[in-house]
Structures are given as C-alpha cells and as structure tokens.
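Presenting subunit A:
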Amino acid sequence: MLRLEGVSVSIGAVAILRGVDLEVSAGEFAGLIGRNGAGKTTLLRTIMGLQAPASGRLDFESQELADLPTYRRAGLGIGYMPEDRRLVPGLSAEENILLPAWAADADDAKVQLAHIYNTIPELTTLRARKALQLSGGQQKLVALGRAMMAGRKLLLLDEPFEGVAPVLARRLAEVISGLRKSGLSVILAESSMTHAHGLLDRVFTIDRGSVGVRS
Partner candidate 1 sequence: MRAVLTAQGLQKSFGAVRAATDISLTFDPDTVVSLIGANGAGKTTFLNMVTGYLRPDSGQILFGERDIVGLSPRQITKLGISRSFQIPQLFNSLSVRENLLLAESIAATDNPQAATDEALTRFELAPYAAQKAGLLPEGIRKLLDVSMALSSRSKLLLLDEPTSGVSADEKFAIMDVVMGAARIAGVTVIFVEHDMDIVARFAGRVVAFYDGGIIADGSPDTVLRAENVRRYVIGEEIPHAAA
Partner candidate 2 sequence: QQPLKVGIVTFLSGPAAGPFGVPARNAAELTAESLNAGTVPAPYSQKGFGGTPIELVIIDEAGGPQKQVAEYRNLVPRVDIVIGYISSGDCLAIAPVAEEQKKLTVLFDCGTPRIFEDASYKYVFRTGPTGTMDNVSVALYLVERTPNVKSIAGLNQNYAWGQDSWADFENAMKTLKPGIEVKTSQMPKLFAGQFGAEITTLLGSGAEVIHSSMWGGDLEGLVLQGAPRGLFEKHKVVLSAGEPAINRLGTRIPDGTILGARGPFGPFAPDTDLARWLKTTYQDRYHVPPNYASFKMTQAILSVKAAYEKAKGSGNAAPDQDKIIAALENLTFEGPGGPVKMALGKGHQAIMDAAVGTTKVEGGELKIVDVARYSADKVNPPDGMKSETWIKSGLKK
Partner candidate 3 sequence: MKAAIVAIASLVALTGLALLSPQWLVFMAMLALAKGVVVLGLLVLMRTGLVSFGQGLYFGIGAYAAALLSHHLHVADAAVMLLAGAAAAGLVAALLGLLLARYRDIFFAMLSLAFSMILYGVLVKSAALGSTDGFNLHARTFFGVALASGAERRVFLIAGAVCAVVAALLVHRLLGGHWGRLATGVRDNELRVAYLGASPYRVVYVNYLIAGALAGLGGALAALAVGHVDPEMTYWTTSGEFVFIAILGGIQSILAPFVAATIFEALRMIASQYAPNVWQMSLGLAMLTIIMFLPAGLWTLAERRRRSA
C-alpha cells in the first residue's frame, strides 16, 4: 500500500533521512522505533508531504505521492497525528475531530464521528470543550480522533503514548489494535516497544536517518 524507495531528506546541508526503504501493506501495523532525533517525525512528515524529499520515490496505492500537494494526501485517506498535538484552540474537541471531514466535504462525517466516539469513548465527555482548555493528554486523544477522521486507509501516529497516563495508554493500545478490524494500516513511531508490544506486525528501526527492519 505504502512504499518508500531510497527516500532521502536534507534540511539545509544536513542529511536527516538517508535512502529510506519502507513498505507497509494494507491492514498492516508497522512500528518505527528509534531514539530521539533518529528521524521518526521527519519520516512521517515526509509521507504526509510536509517535508520535501531530496530524492527517492513515495508510492501510495501505486500512486506517486511526490507531486501530490499535502492537502490531497489527506484526501487519499492518510491521517496524521503529530507528536505535539496541534489542535485548533478556539474550536471544540468535536469540531477539531470533524475538520478533516469538512475539508474533504465528506458526507459520512456523522458516521465516522460516531465510529470514533465508539472506539474512544473518553472523547465523548470532551466533545463540547474548547481544545485550548484540555490537558496535554486529553489533547493527544483528540489528535488521535482527528487523525482517524482523515485516515481511512493509513494512520501515521507520532508517539501517541507519550504523555499519556498508563490507564489511557492501555486504552489507546486497545483502540489502535481494534482498528485492525477496519482494515487500516498504521505506522506508529515510538522510541521503544513498551506500549507497542503485541500491537505490531512489523517493526522498522530507525537510527540517524537510516531505516532497518527488525522482524
């Protein structure tokens, strides 16, 4: 489904990603594990189109991503949850979740919203609150919900468990593993396997911009 071949990214003169090869097939849960500064965020941003690759190929469902502007990638069903949450503070939690649907003018927004509330019941109590009031962890939940709204096919989750209380982290793991049913693919960036244990079909390791495979 998603295929990266020899993707390299540099910022200024610094090489951040070096010839990354990576493949995730439909319904597969892939982990991207690496230390701080290894390049996890950069890789996810590159897939999302927020960072331009210097070289290499990116394919999504055998469609070349390179010349597809970022906003069109969301339209392909790719959802992104950034590590630093980035909600729209003036909007309610629910509106934040709905934004991608509105942007795509999707007609099944209601259905998908109900599905999201179903999978993450904690969101139901937050739905009417302004994002700017939520605690750090609550914001993470909303950001996950929002990513699910756009990500009907592929979810890019950047450190979803960081800053989340253990009770919620477990729930999140449950939620994510529950997504399997809907046939989603997931790329999950984490610094360790602590929370991701048993969740992943395949694990990629990333170190100083180079990606390797760990079975």
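Quick note on selection: all candidates are chains of the complex that A comes from, given by their letters.
The rule we apply is simple: a residue touches a chain if its C-beta (ideal position, glycine included) is under 8 Å from a C-beta of that chain, and two chains touch if they have at least 3 such contacts; residues count from 1.
A quick note: this is a predicted structure, and the numbers were derived from the prediction, not measured.
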Among 1, 2 or 3, touch partner of subunit A in the complex: 1
Touching residues (chain side subunit A, partner candidate 1) in the complex: 11, 34-38, 41, 83-84, 129, 133-138, 140-141, 159, 162-171, 174, 177, 191-192, 194, 197-199
